[in-house]
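Below: the structure, in structure tokens.
Note that one protein chain of the assembly has been removed; the remaining protein chains are unaltered in position.
Now for chain A:
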Amino acid sequence: MANLTDPLAAAVHGTNPQNLVEYITRQKIYDSLYWKEECFGLSASDVATKAVELKALGGSYGGNSKPTRFLCLILKMLQIQPEEGIVEQFLENEDFKYVRALGAFYLRLTGRPSEIFELIEPLFNDHRKLRYRTPTGWVITYMDQLADELLHQDRYCGIALPHLPKRDVLETAGYLDGPRQSPLAPLIEDKAGGSPERMLELMAESGNEAAIAALDERKKRKMEAEEKEQK
């Protein structure tokens, strides 16, 4: 039938991949016009074509809990289970931000923890705006905010995210190579010889307000710590 998972698809997190979406939401998607008209018989490349036309993220909205097209495409991907290479293609695509968001969300639902961290952390460098449709209206969010929410929250777009172990747990277990590499690291190396405090001081000298505020904060905290020790 049209809504069955591909028979060759592997189980994800122990169940049918489509079960990652709750039953009620899933039924709403199956009953929606977009799913029946346009998401019928899509293969992964067709999903890519539809994803390019996406204009918003979101879960269900409105009094009727109507699913967004984003959610329909997520369920479609869960149904056809594209291979890892395809998901990476979606994620690394810089031309279309909603395609990227779709890939990130799908990866978060189905990927292994080390993969999730490795592939979603680069999204922290993407600062583009995204439209998010809440149940009652619209909100602007950003790609790096999306990455943060995917890595640290339980639910997104109305779907409960599978459990993701903490980063340091994965590091000690050896699945990840070390703490997150900030893209500022080479810059700090260059200008301040690898010391973040020195970098802050340089920025404060050049008039950066945030840096000045941050330095003041640090001084205050140091003073408080010293007072505590004296007592």
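Things worth noting here:
Methods note: a contact is a pair of C-beta atoms (placed from the backbone, for glycine too) under 8 Å apart; a residue touches a chain by one contact, two chains touch by 3 or more; residues count from 1.
Following the convention adopted for this analysis, contacts and distances are computed from a predicted model.
Per the UniProt record, the chain missing from the shown structure is "U1-type domain-containing protein", taken from the list "aldehyde dehydrogenase (NAD(+))", "Asparaginase", "BRCA1 associated ATM activator 1" or "U1-type domain-containing protein". Within the full complex, the residue among A:10, A:33 or A:225 touching the omitted chain is A:33. Contact with the chain not shown here comes from a single listed residue; of A:86, A:101 or A:146, that residue is A:86.
Interface residues of chain A facing the missing partner chain: 1-2, 4, 6-8, 31, 33, 36-38, 40-46, 48-49, 52, 80, 82-83, 85-86, 88-90, 93, 95-96, 99.
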